[in-house]
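Note that this complex is displayed minus one protein chain, with the remaining chains in position.
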Amino acid sequence: MQTIEPDISVNIGKLKLKNPVLCASGCFGYGQEYAELVDLSMLGGIILKGITLKERHGNPMPRIVETSAGMLNSVGLQNMGLSRFLREKLPLLSNIPTNVIANICGETPEEYATIAKELSNKDSIAALEINISCPNVSHGGMLFGQDMMLTFEVVNLVRKQTSLPLIVKLSPNVTDIASIARAAVDGGADAVSLINTLLGMAMNIKTKKPRLANITGGLSGPAIKPVALRMVWEVCKAINVPVIGQGGIMTWEDSLEFLLVGATAVCIGTANFVNPKASMEIVQGIKDYMKQHKMIELKAIRM
Amino acid sequence: MQTIEPDISVNIGKLKLKNPVLCASGCFGYGQEYAELVDLSMLGGIILKGITLKERHGNPMPRIVETSAGMLNSVGLQNMGLSRFLREKLPLLSNIPTNVIANICGETPEEYATIAKELSNKDSIAALEINISCPNVSHGGMLFGQDMMLTFEVVNLVRKQTSLPLIVKLSPNVTDIASIARAAVDGGADAVSLINTLLGMAMNIKTKKPRLANITGGLSGPAIKPVALRMVWEVCKAINVPVIGQGGIMTWEDSLEFLLVGATAVCIGTANFVNPKASMEIVQGIKDYMKQHKMIELKAIRM
Amino acid sequence: MIQVTAKILEKEEVAPDHYRLALDAPLISKDASPGQFIHVNITSQYMPLLRRPFSIHRITPFGIEILFRIVGTGTKLLSEKRQGDELDIIGPLGHGFSIKNNAFTAILVAGGVGVAPLFALAERLRQFTEVRILIGSKTKTGVICLEKFEALGIDVQVATDDGSLGIKGVATDLLEDFLATSASPQLPIYGCGPMPMLRILSEIAHLYSSPCQISLEANMACGVGACLGCVAKIANPHSPSHFEYKRVCVDGPVFDAREILWR
Partner (left out) sequence: MIQVTAKILEKEEVAPDHYRLALDAPLISKDASPGQFIHVNITSQYMPLLRRPFSIHRITPFGIEILFRIVGTGTKLLSEKRQGDELDIIGPLGHGFSIKNNAFTAILVAGGVGVAPLFALAERLRQFTEVRILIGSKTKTGVICLEKFEALGIDVQVATDDGSLGIKGVATDLLEDFLATSASPQLPIYGCGPMPMLRILSEIAHLYSSPCQISLEANMACGVGACLGCVAKIANPHSPSHFEYKRVCVDGPVFDAREILWR
């Protein structure tokens, strides 16, 4: 019997991905870092490390600490800032044989809008992901993504600056993620992605000091998968735009759990560190699963 | 050299615990279940399984599923209800050679108050812990503990019914745990305890169904420790009443992390399932640590 | 019920993916009875986090034996332990088989690794009654302990899904055949195996009015009745809803088949 090659392409707004597997922001650098280990052309896309308007040194060391089946990071958005990005990194992106999505972060809605505008007419950038887990300096450090109004405001302002597909990356550190997702969609999001890291902390009992120089950091990895999956499920029920699921996905089986509850695509973050081949193996795993179950379209996976 | 036996007693309101180690609600039954394996007299206290006004069958099976370094449960507060508790369990509690704290849960503030009142003049009950991670039936299923006003309201009503030390057990599924803790203190809490479980979910990719019959459940165990510790730290900074820390404590080293960030006592939950001796080992571990560092009072541990 | 560190005295691969471990645990064996189980801590690494329950397969003066099949991470790791390694175990746990000394032939019905507790039961029952065991399995390699039962002088019948050993069919087919042709009524039945098999078993027992005890499985956390994670739906005429959830770990794992509500 002949097996038909399943079609696993998906659409995120007007962006078509050849498969639903993306590498997550902050976990895959600017793509080149992994180019010797990963066949980038096999991926649905990659999401770049977060870009801010001004250069950021990031936090002091230590920035990383392991926890049970997870890790905390407090990189502090270290990046070269928008203008150096445009000069030094953008030219290299055209060599990347898959969709490149920029991830942006600002201290004010206007900063987001400025970055979005600048990145919007660049051939090598296929979509924008806006990270709303950033403190709003004018609101006493509350994250944009912890408030419906702030979320709406920043998304709405960015929306006016760009015709690129707009993905809003939600913070999980909230009481009701579905209402934040709705605010993002109302603001003009073409898709939402979640979850970003859970805020966590670890202490060193020998030194009596926090293990991270920044005291708190973001928890990622298998430990958070149950929380991520629950939130993705809640958001999929609440909105009608594509949802990109992430949080602790290590294997194709994990990714299937997210697709089952309604995610259109998945992001691979921490797994890259553990096994750089993870994203490729997940693409292959999804294909094999579909062949085995004689599915020809990805949405046949849903529960 | 003679070593002085350190004093590790702590006060939770007017309740004095001989040491800061409690067994957590829902993880230690009514004490008897573990009596053959654990020397209950070694513990600071035990917190009983949650009691509701009416009997509850709880959720269908499966109720438990393992996740990476954690577990999800959806017991659904199965319990015999207040009146059977008073008849069948209360008489047995006087044999328990440590402080017994009752954990109560209601569907309305009035239910909490009724249970609190009934339990308040019973010799064998040393304190009340009110679990506000329960859906408020008259508010569309939002948890009491997800809203400052509801938290204040229920704590305040219970406070009027009891002179027992009142511990309010906070839900971590919120944007700002410190503000909920403040509301609990304003309502009259003598102490707060946190964290209850994080809401999570897991899918079975073979059956395409959720692994828990109830779809979602509460995540506990080592996986959640970083989130728990961060929240305990935030709450300790925000309020001036004792904080009882919990979430993923498996060893005395874990418990020390919570004491370091300001917790007055700790609760041992999931660890009991893995190692019933965990709570005793933690008491011993804290004592040994203090002796080794020549500390005579528990508060010397703080960072 | 005690928590002890028990040395692995013997390890045997009894069939592909099936292992038997003999554990040095005299303090557990002295109180153990057939149908009870032990709760085993497999690793201190939190992966898997929880203990794993295993039926007591044999009770000896020196300790107990367990027999298990590899189905996931925990059983895989357990199969990698070696003779001389130590295991942190709790036991004996649970409510085992009620053994009444009556003259009737006892019929044991096992599905796959469900033979595990039935061996300890058979060793006990044969002291005063005739025992027969009906073993069902997918295929011949999954039929375990056959010779061991025969060595006890117990009559063994086998059914396999593919007919590679014994009749082609399932263990409950053997039971129906036997009961249909048996002269003596109401033979006591003891069963252990997958839920669908146990359900059919209960129906057959009901049909022939045979007393039937079955050992259930459930995901467990504490194993001692504290967490309420492992319940089964049990008939309770006194409850307004006519049922209650009982704990498999302490109220079971062995239940009277008539009590169980299958939906």
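A, B and C label the chains in the order they appear, each numbered from 1.
The criterion applied here is as follows: a contact is a pair of C-beta atoms (placed from the backbone, for glycine too) under 8 Å apart; a residue touches a chain by one contact, two chains touch by 3 or more.
Keep in mind that what you see is a predicted model, and the values were worked out from it rather than measured.
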Candidates A:Pro6, A:Pro20, A:Gly145 or A:Pro222 - the one touching the absent chain: A:Pro222
Contact partner of the left-out chain, one of A:Glu33, A:Glu88, A:Glu110 or A:Glu297: A:Glu33
Residue in contact with the excluded chain [from C:Tyr19, C:Tyr46 or C:Phe119]: C:Tyr46
Selected from A:Ala69, A:Ile249, A:Cys267 or A:Ile282 as touching the chain missing from the view: A:Ala69
Option touching the unshown chain, where B:Val10, B:Val38 or B:Ala69 are the choices: B:Ala69
Chain not shown, touching residues in chain C: 45-47, 73
Sites on chain A contacted by the missing partner chain, in the whole complex: 26-29, 33-34, 36-37, 49, 57-58, 60-66, 68-71, 73, 75, 78, 221-222, 250, 270, 272-277
Those residues of chain B which, in the complete complex, touch the missing chain: 68-69
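Keep in mind that, in the parts below, only the chains that are shown with their structure count from here on.
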Chain occupying the middle, per Cα centroid: B
Between chain A and chain C, centroid-to-centroid distance (C-alpha), Å: 48
Residue list for chain B, restricted to those that touch at least two other chains: 68-70, 221-222
Touching two or more other chains - residue numbers and ranges from chain C: 46-47
